[in-house]
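Got a structure here, written out as structure tokens. Questions coming.
Shown here: the complex without one of its protein chains, the others still in place.
Order as written gives the chain letters A and B; numbering starts at 1 within each chain.
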Amino acid sequence: MVVIGAGMIGAACADALARRGMRVAVLDRGPVVGGTTGAGEGNLLVSDKGPGPELELAVESLRLWRELAEDLGPRALEYEPKGGLVVARDRQAFTELQASARLQCLSGVTTVEVPADALGELEPHLAPGLAGGVHYPQDAQVQPALAAAALLRRARDTGRVHLLAATTVTGLSEGRVETDAHGTLLCASVVNAAGTWSGEIAALAGATLPVLPRRGFVLVTEPLPPLVRHKVYAADYVADVASGSADLQSSAVVEGTAAGPVLIGASRERVGFDRGLSVPVLARLAAQAAELFPALREVRVLRAYRGFRPYLPDHLPAIGPDPERPWLFQACGHEGAGIGLAPATARLVAQLLDGEQPFMDPAPFGPGRFGKEQA
Amino acid sequence: MRRGPLDLVRARPETPFEFSFDGEPVTALPGQTVAAALWQAGHLAWRRTRLGDRPRGAFCGMGACYDCLVELDGTPNVRACLAPVRPGALVRTQRGDGHGELR
Partner (left out) sequence: MANSADAVDGHDLGDRHERYDLAVVGAGPAGLAAAAAAAEHGVRVALLDSAPWPGGQFYRQPAAELRASRPQALHHHWPAFQRLLARLDVARERVTLLADHHVWSVTGGSGAFAVRALTGPDQRQARQLTARQVLFATGAHERQLPFPGWTLPGVVGAGGAQAMLKAGLVLPGRHVVVAGSGPLLLAVASCLVTAGATVPLVAEAADYLGYARGARVLAANPGKLVEGAQHGATLLRHGVRLRPRTAVVAAHGTDRVEAVTLGRLDAAWRPVPGSEWRVPCDAVAVGHGLVPQLELPLELGCRTRRLPDGSAALVVDAAQRTSVPGVWAAGESTGVGGVQLAVTEGELAGLAVAGQTAAPRELLRRRARQRAFAELMAARHAPGGGWTQWLDDATEVCRCEEVTARQVRDAVSELGAPDQRTVKLLTRAGMGWCQARMCGPAVARLCGAHDDGAPTRPLSTPVPLGLLAECDTPAPPSEGAPDDHP
């Protein structure tokens, strides 16, 4: 097996395949965790997903993350089952939020409605005047780079996984992966977990996968005492994920970390691979965080990091074999949810590869759902 | 008395004043930064680190390393090597992230 991409998805796939006894080479054109994995907050969220296949995948994935944390130790992943708190700024937003939470409940999500006067118990520093919120105890957090590295290490410890960093794939055909640094690798199947670059990888095999990058920024404050206890965000974030609009629609997800800094993230902007700094985008993140937590206003932002979230036109990942190339498995296009969805994605890939009954219907993630005309 | 930096540049500073460092009076010269005044008084450390609780003070002396963070008049995380010291200033050793008020 060859897994292309040593980010979170590639690490989870390598681990899942190796544990089934397969021999795996993991390639990456750069270092481990060098792409989107190293530029995200590590959100393990069910709260931001509406009923549907992605939520089903997320519920299973968060269960697998709990198992991983027990297995590897929570410290190895900086796993924190802190829960999410989605707040509504006004009555109408709260009503919509409550309706959405009731639907999520039917898909196996635990939700707890929080009236306005009880928000302070969950988050003492939250701004006054909010209409209410919903608490999602399943939402959790890992440090994504650590988590991916820990999974890769566990995979390598099986003795069946080899990591080939700084290796670019130059050609891809059935049974053969051509590389610049390690020549031709012979393999039975290939897993494309190349994140924002997985469209290019697919193209090397002649396949079509319209993966596009969305730029996201995360602000990082100076180290603080535990000020924000959950993943806290405003309800308009939920609408944002499903949005196909090219206009910027950012809404801050605010959370504390074990190391001290508060992270403020979730700006989503479709700008291609421009790595340039957009001060207005950072300003909006800051403004929304300050609106939720006024005490942050005096706190300093030490840094901002940026990454590209790979997404597909219908905002669902591609998981499974290419319809015309059954040896090429796609595992990409998770947008901002790749860390959370990684273990279940890997499980699905491994089950499909092994010809097992998959734990859920993989059809909505079928890579064949994009006609060639969309390329 | 041995020759010092003030003699070297023939400085005739304005009248010295006092400020408080962890409750003790310290004498400073007008124009000095908090870090310079503390060095002059023989203090090299005015911060305890977040994880190891170890002493730190000025290191780079030019605002780049942030090792000299101190609590000045109730505000934490002030760079002592940049901030001018004023008469009556309340300078306190910063402990950890300095944000006890948010705990």
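In the analysis below, contacts are C-beta pairs under 8 Å (C-beta built on N, C-alpha and C of every residue); 3 or more make two chains touch, one makes a residue touch a chain.
Small disclaimer: the values here were computed from a predicted structure and weren't measured.
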| item | value |
| --- | --- |
| Visible chains that the absent chain touches, using the contact criterion stated earlier | A, B |
| Per the touch definition above, residue among A:111, A:179, A:192 or A:221 touching the missing chain | A:221 |
| Option touching the unshown chain, where A:119, A:152, A:169 or A:350 are the choices | A:152 |
| Touch residues of subunit B, complete complex, unshown partner | 2-14, 29-33, 35-37, 39-40, 44-45, 49-52, 54-67, 69, 72, 75, 77-78, 81-84 |
| Missing-chain contacts mapped onto subunit A | 31-34, 38, 145-146, 149-150, 152-153, 163, 165-166, 212-213, 219-223, 259, 261, 270-274, 276-280, 282-284, 286-287, 289-290, 296-306 |
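Convention: only the chains that are shown with their structure count from here on.
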| item | value |
| --- | --- |
| Centre distance in Å when subunit A and subunit B are each reduced to the mean of their C-alpha atoms | 45 |
| Interface residues, subunit A side, partner subunit B - complex | 125, 222-227, 260, 295, 300 |
| Interface residues, subunit B side, partner subunit A - complex | 50, 77, 96-97, 99-100, 102-103 |
